[in-house]
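Let me give you the structure first, and then I'll get to my questions.
All protein chains but one are shown at their positions in the complex.
Right, chain A next:
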Amino acid sequence: MSIVTVQLGQCGNQIGFEVFDALFSDSHCPQGLCSKRENEAYQASCKERFFSEEENGVPIARAVLVDMEPKVINQTLSKAAHSGRWKYGQHSCFCQKQGSGNNWAYGYSVHGPRHEESIMNLIQKEVEKCDSLNGFFIIMSMAGGTGSGLGAFVTQNLQDQYSNSLKMNQIIWPYGTGEVIVQNYNSILTLSHLYQSSDALLVHENDAVHKICAKLMNIKQISFRDINQVLAHQLGSVFQPTYSGEGSFHYRRNPLGDLMENLVPHPEFKMLGVRNIPQMSENSLAYSTFTWAGLLKHLRQMLISNAKMEEGIDWQVRPPLSGLPTRGKMSLNKEFHFNTSIANLVILRGKDVHSAELGAFKDPALYTSWLEPVHAFSVWKTQRAFSKYEKSAALVSNSQFLVKPLDTIVGKAWNMFASKAYIHQYTKFGIEEEDFLDSFTLLEQVIASYCNLGF
């Protein structure tokens, strides 16, 4: 089954390129550490999922590129074409001349309706190329105008037009110290709208990825390209093919469906975070060896202590002992807090993957009380190594990972809203104060729900 990706705005398009590039490179990586037949099955599955075939054999990404101004799309198209290995479809992009000006209202209320038909037609064409559609990735940032506003509009349309297909939004959270001054407004408007029309929100935080680049990858002068490549690596480690069942050698056909089923049991809880391990520069990789026990121990601690990466993990945080009174509401002010999960998905790739011991992830103390661990925890595996890492593990978690960052964004937006600063820029295009208040209400609800998971 295939996934169609919609890349929106500068961020969405820049990242989209790196994602397809990472997927392609990995699937053609010679160090798969598995049999030839296995490798071919992996490649074929990746191909079916993310690429379609053209006459001369160059794979075409199953993607639709949307931006309200032409510079980034032009660059993205030419970068892909120059690589010679894969490319974007010639007619898969939609572009305008004047951007959205970092204005969510402009992206949503002006560009959305104006270009609805053209954009949905493009998506339809891409969908028709698939033998069977698994669902959609929508890659967008929250801070700007196009990715955020138009992204929210397109997601809504996808819900209406493809109600049977799944939608996962890959949302990029901006740096805390601004890239865009009105980023907090744009963020709350985006999140509140997506909460109603998307099936899952997979969040990538620029601050976290930046730290990974600095500390783990040892990059001195970090560029957005570096950040996007780490992000693409994380996504690839989740969505590259995995076996469809325990002990099976056939590749999973419905990754989105399986993921949603496992991780999003309740519509109030849609925010997913992703972590992976190990993460290092290629130079260091040559000199490192790993054991599953070591990797999983770190990954579990990253989960429960809400660490963004494998360095600087707080080993003091422990799951509460069962039998003790309930943990109670999560305090947003306390530093060392135990991260309660609703559901977790661990993806293992590489040598001896079947020997990996995952019991520690099934500990009921990790989870909220309303799901049995057997339902709350799932694992996907493949023997085929990912992107030159002999062993690698990824975690997709529906937990309290994002409560603090979300709370911070809502707090800043509220503070600004109280002074009415910049509101005239939004009301100009039909987003009124009530719309802001509705967004705040919805998000406060989400924050409160996640905080109360400990009960």
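Just so we're on the same page, contacts are C-beta pairs under 8 Å (C-beta built on N, C-alpha and C of every residue); 3 or more make two chains touch, one makes a residue touch a chain; residues count from 1.
Simple rule for what comes next: contacts and distances are computed from a predicted model.
Novice: Looking at what's absent rather than what's present, what does UniProt name the missing chain, "MAK16 protein", "Tubulin epsilon chain", "ALA-interacting subunit" or "Ribosome biogenesis protein BOP1 homolog"?
Specialist: So the chain that does not appear here would be "Tubulin epsilon chain", according to UniProt.
Novice: Going by the contact rule already stated, which one of A:2, A:45 or A:103 would touch the omitted chain in the full complex?
Specialist: A:103
Novice: Which of these touches the unseen chain: A:69, A:116, A:261 or A:314?
Specialist: Within the whole complex, the residue contacting the unshown chain is A:69.
Novice: Can you name the residues of chain A that touch the chain not displayed here?
Specialist: Here the touching residues of chain A are 10, 14, 69-72, 75, 97-99, 101-103, 145, 175-182, 210, 213-214, 219-225, 227, 410-412, 414-416, 418-422, 424-425, 440-441, 444-445, 448-449, 452.
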